[in-house]
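What follows is a set of notes on a single structure, which appears directly below.
Removed from the display is one protein chain of the complex; every other protein chain stays in position.
Letters A and B mark the chains in the order given here, with residues in each chain numbered from 1 onward.
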Amino acid sequence: MNKVGIVSYGSYIPKYRISVEEIAHIWGEDATELKNQLQVPKKSVLGLDEDVVTMAVESARNAVNLWDGDPKLIGAIYVGSESHPYAVKPTATIVSEALPTGKEIMAADLEFACKAGTAGMQMCFGLVKSDMINYGLAIGSDDSQAKPSDPLEYTAAAGSAAILIGREGIIAELEGTYSVTSDTPDFWRREGATYPSHGQRFTGKPAYFQHSIDATKGMMNQLQTNPSDYDYVVFHQPNTKFPLSVAKMLGFTKEQVELSLVCRHIGNTYSASSMLGLNRILEKASSGERILMTSYGSGAGSDSFSFMVTDKIEELQAYPFDIEYYIKRTIDINYGLYTRYKGLLK
Amino acid sequence: MEPPKIWREKRQRYLALGISCKKCGKRSFPLSEYCPYCGTNDVEEYRLAETGKILYFTNVSMASNEMAFNAPYCLGIIELNDGIKVTGQIIDCDYKDLKNGMEVKMVFRILARDGHEGLIKYGFKFTSI
Partner (left out) sequence: MRMNGKNVFVIGTGLTKFGEFYDRDSTSLATEALNAAINDAKIDRSSIKSAYFGFMISNSSPHSAFSSKCLRECNVSIPFTRVEAGNASGAAAFHQAYISLASGIHDCVAVIGSEKLSDFVKNGTIEKILGSTIDYQWEYEIGATLTSLYAMITKAHMREFHTTMEQLASVPVKNHKNGKENPHAQFRREIPLDRFLSAKRISDPIGRFDLATHCDGSSALILVSEDYLERNNGIKNKIPILSSEHSSDVLTLHHRESLTEFKSTVTAAKKAFTKVGIEPTDIAVAEVHDSFPISEILAIEDLGFFEKGEGGKATEAGLTQLNSKISVNPSGGLKARGDPFGATGIAQIVEIVEQLRGRADKRQVSEVEYGLTHNIMGTGALAYVNIFGQEEMEQ
């Protein structure tokens, strides 16, 4: 069988941050309690001249620059997001021109709440494995929306992750992928609605936890692996507590999940969330280490992946614009500025 | 913001393209069919260096309609590492922190939005490294 895997990766996180204290102060909530609960002290906020497209381009360019290959070899681009700036006019077309790839490329925007980016990864794996393309680029990029005063407001953040998939120069080989899908109304946004709605506690047990557990167990069962076979595990990160809890339920240790928790620094980046977690691991992992990743998208479904890190990884780890770089460069803003940046002032 | 113009200029704005002259060897910005130094049309597309330094800078608080969403913003003349100079916004920074000679990197951003229903114009800007 043809080998297929990740050949490069790129991340982007905007510079602005708002703290839980700032938001809690507006709504008269207890910041300390919220921080204990969510374990997200601040979240990233998009600049006034940024959107899902600009973030997708930045992360894609980082992936291509790190790879140092010819972007014209890329045969497919899929951008997963729930906040594409155009309802009709694909983000993927703009990313393609901005890299630039060639014109002979498959492209589409995907939507599956927070797992549209990993759905794109699966499409790319399939296309490469079936020899339809040489390289495929999957991007998760989101300017997460949350209704003011909604609990989501404390975590809904912005960021983008790009994963370049191919069969040559693999840094993390795909061992298997497994998905589960069910019609679960835990979180939704109707066409034309500005903010998503959700089922409060219902988003937890039957939604996030059940799907993450089912997909991860299914994948391990398929590969005959156990949690102890993995060096790192990544889950979707709506807050920091959920991935820690689901890891524990599945028998993973805190140490296995800790490195992936980008959420702890920037909040929930929706489609980019689990992919940024994966990128953080790729930045640090060594040859022979194994990574398990399970995304979650409301509505609902989970995609689980198992990767084996190869000896090529070292060549793709010294890059100035890594997640650490983006986590460290920050400008704190207050709620007043936040309302302007989020377009809340009409 | 008319679609044909946005479409015609997109590659130049996204990729910061100039030309490299095959006859006199000079590079120039923006993209042109003829070399402004020697007049030949034996030129090829050239993508400008992505990093450079600030030569001159100021801030803009009274901006045009389409760019007011972003104001106040910083603006400068940047000398790229290949010697080519361009004008660009310097974003994600406080005006008082800018200095002449500061190193900057090209990034992809929104230049203008045509209201809530029109097109979005993307292009290059700069940010401190």
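Basically, contacts are C-beta pairs under 8 Å (C-beta built on N, C-alpha and C of every residue); 3 or more make two chains touch, one makes a residue touch a chain.
Computed from a predicted model, the values in this text were never measured in an experiment.
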Quick check: which displayed chains does the absent chain contact? B
From B:C24, B:V60 or B:L119, residue that would touch the chain that is not displayed: B:V60
For a quick check of understanding: of B:L75, B:C93, B:V107 or B:I120, which residue touches the chain that isn't displayed? B:L75
Positions on chain B where the hidden chain makes contact: 9, 29-30, 56-68, 70, 73, 75-77, 85-89, 95, 100, 111-112, 121, 123, 125
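Just so we're on the same page, only the chains that are shown with their structure count from here on.
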Centre-of-Cα separation between chain B and chain A, whole angstrom: 30
Can you check the complex and tell me which residues of chain A touch chain B? 14-16, 47-51, 53-54, 57-58, 61, 85-86, 94, 97-98, 100, 320, 331
Please name which positions on chain B make contact with chain A in the complex. 10-11, 14-15, 69-70, 89, 91-92, 94, 107-111, 120, 122, 125, 129
